[in-house]
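Only a single protein chain was left out; the remaining protein chains are all shown in position.
Then we have chain A:
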Amino acid sequence: MGGEEKEIQDYDRKMPRDSLITSENDRRKRGEEEQAPATSSKSAKTRKNIKNEKTRKMKEEGEEEGEDEERNGKGKKKHGSAEKDKKNRKGGKGKEKVQEVKKKKKKVETSSEQETSEEDDEEDKEEKEVRPECLSPEELEKLKEAVDERKKLIQALRGKPWPMKTKLVTLQESQEFVEKYEGALGKGKGRKLYAYKVMMTKKWMKFQRDFENFKTACIPWEMKIKEIESHFGSSVASYFIFLRWMYGVNMILFGLTFGLVMVPEALMGRPYGSIPRKTVPRAEESSAMDFAVLWDFGGYAQYSVLFYGFYNNQRAIGWLKFRMPLSYFLVGVGTVAYSYMVVIRTMARNANESGVGDDNSFNFSWKTFTSWDYLIGNAETADNKFASITTSFKEAILEEQESRKDDNIHLTRFLRVLANFLVLCCLAGSGYLIYFVVRRSQKFALDGLENHTWWERNEVNMVMSLLGMFCPMLFDVISALENYHPRVALQWQLGRIFALFLGNLYTFIIALMDEINIKREEEKIVKFNITTWEASLYNGTVSGNSTAPPNTIHPADVPRGPCWETMVGQEFVRLIISDTMTTYITLLIGDFLRAVLVRFLNYCWCWDLEAGFPSYSEFDVSGNVLGLIFNQGMIWMGAFYAPCLPALNLLRLHVSMYLQCWAVMCCNVPQERVFKASGSNNFYMAMLLVILFLSTLPAIYTIVTIPPSFDCGPFSGKNRMFDVIQETLESDFPAWFGKAFSYASNPGLVLPFILLMVLAIYYLQSTSKSYREANMDLKKKLQTQNEENKKKNKQAALKAQMDLEEARQAAEQQKHNNTSNEEAADVEENSDSGQRMHHTKNERNNAPPAGDRRRQQSATRAPVPRNYHQGNHPTPGYLPGFPQQSEPRMHRVPSLQRH
């Protein structure tokens, strides 16, 4: 449903371009005398262009033949789209209307097919009749001229002030003519090649059409999103499109980590239980398979490929000699790099799309002509949209009115400051609460988690999720104090939620850093203990039976360090899980349960539940988008220490796609203020970029500054994690490469390079700025030119009217002379209106047929411009029944011509 309407819209936009191409085509053809082989590639290219424009249109069309038909079809389609346009303007957004239009279009198509097939036959006949060889040179010349004339006509058709129907008929006829005789002008040999070319084009086009269909069918969830779009408007749909995009990005991240890290380790790495880091310690063995432990990602889950600690520092594994540590590091860097690239690329693309158009100068006309969301297909949403447009108009008018006067600015200011103060308090409170909880959980961890309840163990995540859920509500309530315009209020709201989430996340990270430091202290002690333990072991074996093999110690019994990397990964995984759970539970309780209650309790309740207090929930776009963005931030942060995170996230996104689609359609109502999401996509992207940056910061910090654990992970034993690159360079590459690399990484080389980059960025920035300015100038120029044209046209119209008036007077006079009625002529000279009144009266008295009169006029006088008399203007004033020949009508004529 929404798709169709979008198509219409798209097509409406494309129409002028289409016809432009047609004319180009014609121009190209005019010059040539059937040089098919030479131009075939060129024409194919052009055709492809046309095709790209039209493939979407063509999907529904049946078979369509050749190039000529294409042209005809285009004319038809133009007609069809014009009809559609009319329909749209009438406000026909209902289902039936569009279907009707569709039907009509189909009809048109089929009719064009018939015609074209007939035309084919005709063409064959024509071929026999008009053999170019049989024509004399003069006739050929004549024919050529005629063809040229027709072509000119086709080109100029758009500017002709005729009714649409005439235009279409003329267009069709001329095109047929041109098609017929243009070919006839060529030589006999070229014709076959031409036919072959046409056939191939047909086949190619069909293939492309099918391919396009296939491509559309391949876009996942497209129909679902379209349906939602039709019910809830594009702002809600933009969330789902964003979600889908996110899914795609995560798919790549998952592919990287899964394919290059997890699978190789699982297949080629040492199996479970072979070395201490791959074995569950003896103390935990009894509970390692408990569900509660696994749910917290402890036990067997902790000692698996899912986490950093499981990986071995063996340089190359398996028969492939897979460089595991290097791969691990590069994948970690690669995911972040890829994310940066993809976000920035999307941003740039979006910016290109929305770059044109200034919002300031024609505020009200923008509102009038562009505020409708054509993708809406649901009556209720349409009502809401209507209401919101009306309110936006009211608001805009009020804004215009009140832009000068401002009552009680001090109170407003005070309230705004107060609101911000309250929000800050709230933020600080939530930050402190999280900090407190994290510290407490560390205490619990030191005590041993088994001694505490589930609530206490999951306190951090619970508190974070709850705060993330409830604080935005509080902000929303507080923002009522500020009395901002809703759009501004939404921005503030987004900013505050952003700050809250960011604060929470960073508090969490800071607490995590503390924990890392604690673990590292612990690690030092353990390291010392291990050396003593090993020594004692060695001593023991020496002192005891010397023949006993030293490897009798089971890997589970070997003491080991606390491996902070796995701990970090676990924390993030738990956070993601609890966040997902909270989201889903909120969805089920807050939306679904509420909807069920409202729906069924309404039968026996004392007030109206549906329209009144609880009502159904609206889809919270901003909250959901922010949730998604922060979730992604956590993934970026934690993915290095828990390779399973992208997989988990993929799962989460997949489920939430279906769940949220269902929930939206099942238990949400369209927003009261339906707003278009045109510019918001890049806003989301910008937030995503900020979050990406902020989330890579701590990850990079830990990688660069903290030495890895000594006995777990792929980098164990190294001083820093990135030493793995150095190692690879030394051992796997030829010596010169390492040398070159060391030179390249020399600050003396890196710094100039960075400088160069900065300069390049500056240069590009300034060029784009100047381009923008030039654009603005051009726009201004265009505008002034338009105004000038309008003025000129007005003047021309006025002059023409005066001439007309004069001519008519002359005619009148003549007639009066004829009928010897001099008094009337005197009155005419006195006043214009009086003249006209009198004139019409006269006309009524005389009542000659209009055409007759006109002929008479043109016969009698000269100075009237021709174009006003040649059917361009229906000349309502001349008809006896229409005495008022209004001036605006006259003004509009030239502007019609201009187009």
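By definition in this document, a contact is a pair of C-beta atoms (placed from the backbone, for glycine too) under 8 Å apart; a residue touches a chain by one contact, two chains touch by 3 or more; residues count from 1.
Here, contacts and distances are computed from a predicted model.
Per the UniProt record, the chain missing from the shown structure is "catechol O-methyltransferase", taken from the list "Transcription factor", "Ubiquitin fusion degradation protein 1", "catechol O-methyltransferase" or "V-type proton ATPase subunit e1". The chain that is not drawn here is touched, among residues A:Asn602, A:Ser617 or A:Asn682, by A:Asn602. The hidden chain makes contact, of the residues A:Glu176, A:Glu459 or A:Asp711, with A:Glu459.
In the complete assembly, the contact with the undisplayed chain comes from A:Val437, out of A:Val437, A:Ile497 or A:Leu804. Checked against the full complex, the candidates A:Met473, A:Ile585 or A:Ala740 give a single residue touching the omitted chain, namely A:Met473.
Within the complete assembly, residues 426, 430, 433, 436-437, 440, 453, 455-456, 459, 462-463, 466-467, 469-471, 473-474, 476-478, 602, 606-608, 610-613 of chain A touch the chain that is not shown.
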